[in-house]
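As you look at this complex, bear in mind that one protein chain is not there, while each of the others sits in place.
And then subunit A:
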Amino acid sequence: MITVRGLTKFFGDTPVLNGIDLDIEQGEIIVVIGPSGTGKSTLLRCINMLESPDQGHITLGGHHVDFDRVSNDDRLALRRKTAFVFQNYALFANKNALENVAERLIVVDGWPKAKAHARAGELLDRVGLNDKHTAYPAALSGGQQQRVGIARAMAANSDLILFDEPTSALDPEWVDEVLSVMKQLARERQTMLVVTHEMQFARDVADRVIFMSGGNIVEQGPPEALFSAPKDPRTRSFLRKVLGPQAASSE
């Protein structure tokens, strides 16, 4: 179980996260939705320590970190227990698909190269890239790059994989192949925290949907409940916008 308490983040004087509390069960699939600029990415980036939170604390994989006093070791520990899938894939341009996935195993976990490459190969096969092991990112489509990005995140055997709008930068034709890889991961009960605008994915896969607005968690619950009977007016208005008027009320 992962516990986040009172996570607070300012950019300058502007509060972006106002004391987020979040519990994540092992194997739980959570989807985060909400309007632009409400701090969804910042929440994920704070858990991964790509941003430094100002207050609060987190317990993850037996490691407790107080955001008031974060040591370098805490930062590395949190990053090594989580994995991040970026909107723009962020693959290492100087490494081929296999090396991108194996990098962490070699550098962080100290695996011998041959073993790391063998494992990376298995992961690439699992995301359907059997024939692309030695391709560089520049030679891959967006969908293929993002699948390498997911394989890279899987390599860590993380307590939690964070997805920040993994399909938003993709041409529509590549969205499905990425979503289906994520669905497969969900079936294997990999703990996931996913920011996405793909509402169908949320309905099909999420155990829980979190609606964020203005740096707060406004409402959360199982997808059926949240989509069919949103309680907060902000949730209703957001869902009306993304689903159309009838979809938010009916079903």
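Descriptive notes on the structure:
Here, a contact is a pair of C-beta atoms (placed from the backbone, for glycine too) under 8 Å apart; a residue touches a chain by one contact, two chains touch by 3 or more; residues count from 1.
One rule holds in what follows: contacts and distances are computed from a predicted model.
According to its UniProt record, the chain left out of view corresponds to "Amino acid ABC transporter permease" among "Cysteine desulfurase", "Phenylacetate-CoA oxygenase subunit PaaI", "Amino acid ABC transporter permease" or "Sarcosine oxidase subunit delta".
Screening A:9, A:40 or A:104 against the full complex identifies A:104 as the residue touching the chain left out.
Note that of A:1, A:76, A:229 or A:242, the residue touching the chain absent from this view is A:76. Taking the whole complex into account, subunit A touches the unshown chain at residues 48-50, 76, 79-80, 82-84, 86, 88, 90-95, 103-104, 107-108, 135-139, 152, 156.
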